[in-house]
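Of the protein chains in this complex, all but one are displayed in their positions.
Let's look at subunit A:
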Amino acid sequence: MATAAARQAAGTAPEGAAEAVHTAALEAVFDAAVAADERIEPRDWMPDAYRATLVRQIAQHAHSEIIGMQPEANWITRAPSLRRKAILMAKVQDEAGHGLYLYGAAETLGASRDDLLDKLHTGRQKYSSIFNYPTLTWADVGAIGWLVDGAAITNQVPLCRCSYGPYARAMVRVCKEESFHQRQGYELLLALSRGTDAQHAMAQDAIDRWWWPSLMMFGPPDGESPHSAQSTAWKIKRHSNDELRQRFVDICVPQAESLGLALPDPDLRWNEERGHHDFGAIDWTEFWEVLKGNGPCNDERISRRRRAHEEGAWVREAAAAHARKHTPGAAAGGHPPATDATHPTDPTDPTTSAESADGTAPSGAPAPAPAGSGKATA
């Protein structure tokens, strides 16, 4: 819609108008579309800074999904029951799928997945600082589901209405699966909390370690968040960091009570006047240190990601070489024509509940498919 309107607006500019006049007309159309809550689509004109902001944000979101696989994958081989193992494997698989959707969304803005991954591997783009904390016990898997995925959902649900169409649509799919993971995390902690004393203690220790880092996921306080004003004006961001953080605390308090686990904050109490929970001060020094690369696992996470990529280089080269030999006119480079990762999942499969089948099925079919990914066997 914005495109048609933009063309019309541009067409009304006087003959031989300067480039600046032309851009101003396009900008006016873009601003009007954003103001009217219309979705901006890949072929629409958009300000360079809007494009750059979105590429940065979507890429970092994708990177977080990929790096976020590591702390949980750390427990796949040690999961204490086959049911839990199946749930955890499905979750980590979903995260790879979310990474695929999000790189796909970033590619609609002209970025390339290879380039974005390179920026991740060389530290030029970031990922969520929460994944720089280690998973030390099985209960951490539950804490990540309940708190980390819970915080992510609180952040991401408003993004389902973000002004950029492909990102908003990716978020709808991601949020559905994330809320499923969050319930599973809660349920895992509930089982531990109601289990033996040792299991209860394990759950409490995990909450003690993950609570504050989860609150940091909403970013710096509103006064110190440099990109917020512009992102809000562009309707990429809909609520401030502090608003979302407050919303999350208010959601978690009653859930912690029903779990029978304490939140590690002596200052946490209901404030009748505000209609919200007051909570203690966040250690922003720790936040900035982790962000700068000095968290407990920053080096480990990036090294492992880089190693997987480097050790996989010969596989990607083989796939590309094979494609060149067997696909007439196939372009060099691009991603290997991996076989479609999904296949019909039987919803009656007792290994996964119907919901989990629903959750895992779309993972391998990212939409929109990145150009040149060659999913030939879909």
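We adopt the following convention: contacts are C-beta pairs under 8 Å (C-beta built on N, C-alpha and C of every residue); 3 or more make two chains touch, one makes a residue touch a chain; residues count from 1.
Keep this in mind: contacts and distances are computed from a predicted model.
> Just to verify: the chain that's not displayed, which of "Phenylacetic acid degradation protein", "Na+/H+ antiporter subunit D", "Quinol:cytochrome c oxidoreductase pentaheme cytochrome subunit" or "Phenylacetate-CoA oxygenase subunit PaaB" does UniProt list as its protein name?
Answer from the record: the omitted chain is "Phenylacetic acid degradation protein".
> Which residue among A:Ala90, A:Ile144 or A:Ile302 touches the omitted chain?
From the options A:Ala90, A:Ile144 or A:Ile302, the contact with the absent chain belongs to A:Ala90.
> Among A:Ala32, A:Ala191 or A:Ala233, exactly one should touch the missing chain; which is it?
Missing-chain contact among the listed residues: A:Ala191.
> In the whole complex, what residues of subunit A lie against the chain that is missing from view?
66, 69-70, 73, 76-86, 89-90, 92-93, 96-97, 99-100, 103, 138, 188, 191-192, 195-196, 198-199, 304, 307-309, 311-319, 321-322, 325-326, 335-336, 338-339, 341-344, 346, 349-352, 360, 363-364, 373, 377
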